[in-house]
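Shown below is the structure under consideration.
Every protein chain except one is present and positioned as in the full complex.
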Amino acid sequence: MTISLLVFAHLKPILGAESRPVSLPEGATVRQLLDCLLTEFPALSEWLPSVRVAVNCEYAAPDTVLHEGDEVALIPPVSGG
Amino acid sequence: MTISLLVFAHLKPILGAESRPVSLPEGATVRQLLDCLLTEFPALSEWLPSVRVAVNCEYAAPDTVLHEGDEVALIPPVSGG
Amino acid sequence: MRYLTYEPLSPEEWHREVMDEHSGASVEFLGVVRRLENGVPIEYLEYEAYVPMAEALLERLIQQAREQFGLSRVYFRHRLGAIRVGEIAVIIGVHAPHRAEAFAGCQFLLEALKRDIPIWKVSAR
Partner (left out) sequence: MRYLTYEPLSPEEWHREVMDEHSGASVEFLGVVRRLENGVPIEYLEYEAYVPMAEALLERLIQQAREQFGLSRVYFRHRLGAIRVGEIAVIIGVHAPHRAEAFAGCQFLLEALKRDIPIWKVSAR
């Protein structure tokens, strides 16, 4: 299956784009997605402890199962206001 | 000596005026003033537990010594805002 | 009278105050006369004050709030006399470097007003 990955703020240069499709095995979880990304982008490891993940605009736990077409966003610490 | 007594809000009808001179022995304290007033205006007893006293625009303790010409105010619970 | 007035209040004067470049937070409180006073519908609420004491206490409290919370600007106005339902009885506005001090400073002044400033609601009609 393919999900759509979005990144923001200082994570953009690390992944080289704001948005990219990612192929994953059926039934993959948020945690498995992060493991895949870490393999491909080792520089992400520094940021990951403070990053939250949103699936289809909702914060999601690491064991959330992903589905075809999901929009998955890596949310670094926010700084609005 | 004579001090000037001011009362506010629902205390006015009890003392019959907003402002009145009160004669006191030299060296009288706030507590002695209140005792004098209670004798003259027994209806005050109901309100006195919640009333604070200000001497010359400052909240004052019961043992504050009064002086000729002091402006002494009985301050019922405030309700501004 | 600096902080008390018998005239209608409008926050416009406060809104025109320019913010210091090192202030990032502005908090404003408006207290407005409500339709129900102790459950009874009213048209007006009337306030009186022990004016010289209220002004002196406010002067001191505002100075204390500036120092304690690092406020760069403070605006305080309380209206006296008859105030109609929906009209403003009090405005408290503050500027501060950060949000926590701005909220704390505004609430400090409001709680001091409710506890210590000699102003009274004397009648409702």
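The chains carry the letters A, B and C, assigned in the order they are written, with residues numbered from 1 in each.
Assume contacts are C-beta pairs under 8 Å (C-beta built on N, C-alpha and C of every residue); 3 or more make two chains touch, one makes a residue touch a chain.
Here the structure is a predicted model, which is why all the values come from computation and not from measurement.
Judged over the whole assembly, touch between the missing chain and the shown ones holds for A, C. The omitted chain makes contact with chain C at the following residues, 11, 15, 18-19, 21-36, 85-86, 97, 99, 102-103, 106-107, 110. Where chain A meets the omitted chain, the residues involved are 6, 8-10, 54, 57-59, 73, 75-76, 78-81.
Definition applied: only the chains that are shown with their structure count from here on.
Chain C has the Cα centre that lies closest to the mean of all protein Cα atoms in view.
Look at where the CA atoms of chain A average out and do the same for chain C: the two points lie 48 Å apart. Once the centre of each chain is set as its mean CA position, chain A and chain B turn out to be 71 Å apart.
Counting partners per residue, chain A has no residue that reaches two or more other chains.
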